[in-house]
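Can you read through this structure? Questions will come right after.
A protein chain is absent from this complex, but the other protein chains hold their places.
== chain A ==
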Amino acid sequence: MSLQYDNDGALHAKLIEDVLERYPDKTAKRRKKHLGVARSGEAPGEDGAVVSECEVKSNIKSIPGVMTIRGCAYAGSKGVVWGPVKDMVHISHGPVGCGHYSWSQRRNYYVGTTGIDTFGTMQFTSDFQEKDIVFGGDKKLERIIDEIEGLFPLNNGMTVQSECPIGLIGDDTEAVSRKKAKEHDKTIVPVRCEGFRGVSQSLGHHIANDAIRDWVFDKKEIAFEAGAYDVNVIGDYNIGGDAWASRILLEEIGLRVVGNWSGDATLAEIERAPKARLNLIHCYRSMNYICRHMEEKYGIAWMEYNFFGPSQIEASLRKIARHFGPEIEARTEAVIARYRPLVDAVIAKYRPRLEGNTVMLYVGGLRPRHVVTAYEDLGMVIVGTGYEFAHNDDYQRTGHYVRNGTLIYDDVTGYELEKFIEGVRPNLVGSGIKEKYPVQKMGIPFRQMHSWDYSGPYHGYDGFAIFARDLDLAINNPVWDLFDAPWRERPRRRAIAAE
């Protein structure tokens, strides 16, 4: 049901020109490289075909003072990759703030008894004081690890998530971790994810991946024999339960998910990963590194997939099934057929309420491209998209999704995003908490595409129904028609009451 459309490339090019004019010359020159309009590639068509080219520079330092929306390496490691591993204690090592602001904010759902055998929604910090900066924090870290062992004995390991000062004062968290791991016979992983490293969250993902390679893999004898259909799900953080809504499908087609990285994961699931037959990677950006490593070292193939929206779910399920042969392929067709009535009913209900609405996205990781088809499945049109921390390979992949004329913005600044939204006036913006309220003040419906706006899951067939419902309730709420006082009313569109 692929939607055919072109976007207004001329308008978008003009908008780019306009925002650049506002910058000091030097800054304009640098920003120019990150903004672009997608151009038609080869003819759109089969699965995997390139439909456009998004030639923007990426993964470059943010410019000071422009209000980048990016985060830091710590956010990429503690916030994204490691934080969801539920049976480990993640120590935010340094001052109190980083752990505080990232406390319970990613919605990585898990099942467990928090504070007893799982620790996901807790904030463990070394709460650095001036004396720790001056004299170093290694002794304190040793003591912290001992105290965690005393108070939380059912932890299955720890990570030490370095905040900015650690790398600057020359602490040796590796030595402490090694010593204490031996003493307590536990896995203790030091992660050098100081916030000043790299240009965004992205290096934090990479460092976190490397820490798994260096401090988890091959450290223990793993008594696990893989079956023929054993897979790992990599790069699903179970936000609002995404990984669960995915897992249920993979199990239905006959696969065994022996590890989920890292939403709702235990350390055991990470440790055993090299024994699986295939790595299925959802968030390519944050976890491709470890997949490449597992391929090289353990010979495990990896495959990207996309569980947003029925078109991509079907295509992905079939692609995965092909890897495993006729038996799984047959089961997959049965699963697709079983869910078809749900998909048809969701589209029948919501497409008429959403058809033709335009959407701008600005997110991180995989979503600026992965969700595009899910919107299109509902008849919506993506007019602009961009990434906080993408690399070149992400923009290449984006060409498989977005149409000719789409506005592309890398590491967008607050100013640019506001002007682009003003100029395009989309019917919906999907971005983060920092962007939510400015956009809504303009009278434009908004959904948070990091946290699913406290809803979700959005993955899988079950998630697609929720996604469709949420777009409907965002766009068709009557509040958007109330913005103008009647004594200075301008005609506006009408809301559609919920059914």
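Just so it is clear, a residue touches a chain if its C-beta (ideal position, glycine included) is under 8 Å from a C-beta of that chain, and two chains touch if they have at least 3 such contacts; residues count from 1.
FYI, contacts and distances are computed from a predicted model.
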Checklist entry - For the complex's missing chain, which UniProt name, "ABC transporter substrate-binding protein", "Nitrogenase molybdenum-iron protein beta chain", "Succinate dehydrogenase flavoprotein subunit" or "Thiazole synthase"? => result "Nitrogenase molybdenum-iron protein beta chain"
Next on the checklist: For the chain not shown, which residue from A:82, A:215, A:229 or A:244 touches it across the whole complex?
Outcome noted: A:244
Checklist outcome for this item: Out of A:153, A:352 or A:478, only one touches the absent chain, namely A:153
Item to check | Listed residues A:73, A:176 or A:234, member touching the removed chain | outcome: A:73
Checklist entry - From the list A:40, A:404, A:455 or A:477, which touches the chain that is not on show? => result A:455
Next on the checklist: Under the stated touch rule, tell me which residues of chain A contact the chain that is not displayed.
Outcome noted: 22-24, 26-27, 61-75, 87, 94-98, 100-103, 105, 109, 111, 113-117, 121-130, 132-133, 140-141, 143-144, 147-148, 150-151, 153-154, 156, 163-165, 167-169, 195-199, 201, 240-241, 244-245, 247-248, 251, 257-259, 264, 266, 268-269, 338-339, 342, 345-346, 348-350, 413-415, 418, 432-434, 436-443, 455-457, 461-462, 465-466, 468-469, 479, 483-485
